[in-house]
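Let me give you the structure first, and then I'll get to my questions.
Missing here is one protein chain; the remaining ones are kept as they sit in the complex.
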Amino acid sequence: NAAEVTLRMVGAWAHGFSPTGEIGKNFMDNVNRLGEGVVRIQYIGADDVLPPFDQPEALVNGVFDVWYGAPNYWAGVVPGGDITELSPHLVPDGGPGSKLYDFVVGLYEAKGVRHLGHAAGDLGVGVHYLSTNFPVKSLDDLRGKQLRVTPLTRHFVQAAGGESVTLPPSEIYLAMDRGTVEGFSWPVADAFTRYGWQEVTRYMIDQPMYRSGGSVAMNLDKWNALSPEAQDILLKAMAETQEWTRRWFAQNLEEQVRLMKEGGMEVLKLSDEEAERWNKLAIESLWAYYETILPADKITEVKALFDAAE
Amino acid sequence: MKALGRIFDIITDALAVVSSTILVAMMLLTVVKVAMRSVLNYGILGIDQISGIMMVYMTFLGAAWVLRRDSHVVVDLVVASVPQGARRVMLILSSLVGAAVCFTLTWFGTKAVSLSLSRGVMVAAELEIPRAVNLVVIPLGCFLLGLEFVRRAVRLYRNNDATSEKFVEA
């Protein structure tokens, strides 16, 4: 069909490598099924074609059309673009058609990007966890410890008095093995054991943080040039992906925790009181960060939209 | 023209000193960081990130100086084995192409810096620093490198026999 539009997609992780990467593949498959004759997605590659942290700007520059990866990869380009990490809604951005979704779309549009969706597991499923080589009973145990963080979890670690160290996934094994860091944050459902980290890590702290998951975005000009029919297909495909991701992450989390335990790791549960302290600090420290990069009225608006969740 | 050349030499020499200083500073910063951590148990944030920025500055501030010393890596398989006349033409031509590449990068580098500033792009690591801080040295370095290529072409054009010294023994 001559009228069919082909969109080129690049992602942060190759298909088949990480469960989070499968969000991109699922979205592509949905589009290609629903969009026959109207719109289709062609997968170009992942970190083999562009370094993941360069991909968001490359999307804005029109090097390719559709992107998937972690929401916080947008932190430098779209201030607050990953604010749905704090969302209490089942679908982090509320899904196409909701007020929260329109708010997030507005944040991205100002920077030349069309946000398509943030897909994650249910609340507390497939999210960030801390894994350590020292026993942790309380938040206070983190004080003075060197911990590997992501841009998202560094606020919490710093607020807890730890020393945050930024390392790419490929360096974590050696750093844990040699004791250069004593713990690290990772969304456990995302193939924790595939990296072999269970061989060099003793404990997983069973205290979920934020939402994690993956997000899908488009170049804004390319989006605006699409027919309304094609746009609808993309949104419908996204809604399906957001629904699918919930089961997908639950299944992966369960499998990973089983493999971690088989690998000799111990899952530590905090007392109710400590869990609440931990959760409070995690949320408050991240809000404090967003308050430095978003205007006060946006903060008020998004807090109201979050509160609307049941 | 000669005075202009001398001023340019002084500038590239000065920038080479800055590059060298960056190299040593990079080492000292890291040593201080380790010392603070192991002696005072106090971690300094962002040294690794700053080291990354210093790598870019060191490279681009010193690139023109390295060219003046004829030390950029060249595959001289062909250049070294052709007769001297042809070699001179090739070297003039490649210098001009080099200049064109550098000036093109200067142009697009400048645009990239202004675009990055207008989009407000930040590097979201330990220290929130505008990406433009990294980028700005690229057009600057490319511009100086381009000028040095032009000078090399002019020098080769004027001197009939004196091609680049490194090929004398080849």
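Going in written order, the chains are labelled A and B, and every chain counts its residues from 1.
The rule is short, and it goes like this: contacts are C-beta pairs under 8 Å (C-beta built on N, C-alpha and C of every residue); 3 or more make two chains touch, one makes a residue touch a chain.
Criterion: contacts and distances are computed from a predicted model.
J.: Could you check which of "Sulfur-oxidizing protein SoxY", "Electron transfer flavoprotein subunit alpha/FixB family protein", "NADH-quinone oxidoreductase subunit L" or "TRAP transporter large permease protein" matches the UniProt name for the chain that's left out?
T.: The correct option from "Sulfur-oxidizing protein SoxY", "Electron transfer flavoprotein subunit alpha/FixB family protein", "NADH-quinone oxidoreductase subunit L" or "TRAP transporter large permease protein" is "TRAP transporter large permease protein", the UniProt name of the unshown chain.
J.: What shown chains come into contact with the chain that's not displayed?
T.: Those shown chains that the absent chain touches are A, B.
J.: Of the listed residues A:29, A:102 or A:177, which contacts the missing chain in the full complex?
T.: Among A:29, A:102 or A:177, only A:177 touches the chain that is not shown.
J.: Out of B:11, B:55, B:117 or B:150, which residue would touch the omitted chain in the full complex?
T.: B:55
J.: By the contact definition given up top, give the residues of subunit A that touch the hidden chain.
T.: Against the missing chain, subunit A presents residues 14, 16-17, 44-45, 47-51, 53-54, 57-58, 61-63, 169-171, 173-175, 177-180, 194-196, 199-200.
J.: If you put the missing chain back, which residues of subunit B would it touch?
T.: Touching the missing chain: residues 16, 19-20, 23-24, 26-28, 30-31, 33-34, 38, 48-49, 51-53, 55-56, 58-59, 62-63, 65-67, 69, 71-80, 90-91, 93-94, 97-98, 101-102, 104-105, 108-109, 111-112, 115, 131, 134-135, 138, 165-166, 168-170.
Assume only the chains that are shown with their structure count from here on.
J.: Note which residues of subunit B are touching subunit A in the complex, please.
T.: So the residues of subunit B in touch with subunit A come to 37, 41, 43, 45, 48-49, 119-126, 131.
J.: Note which residues of subunit A are touching subunit B in the complex, please.
T.: Residues in contact with subunit B: 57, 60, 72, 75-77, 79, 111-112, 144, 146, 151, 154, 163-164, 166.
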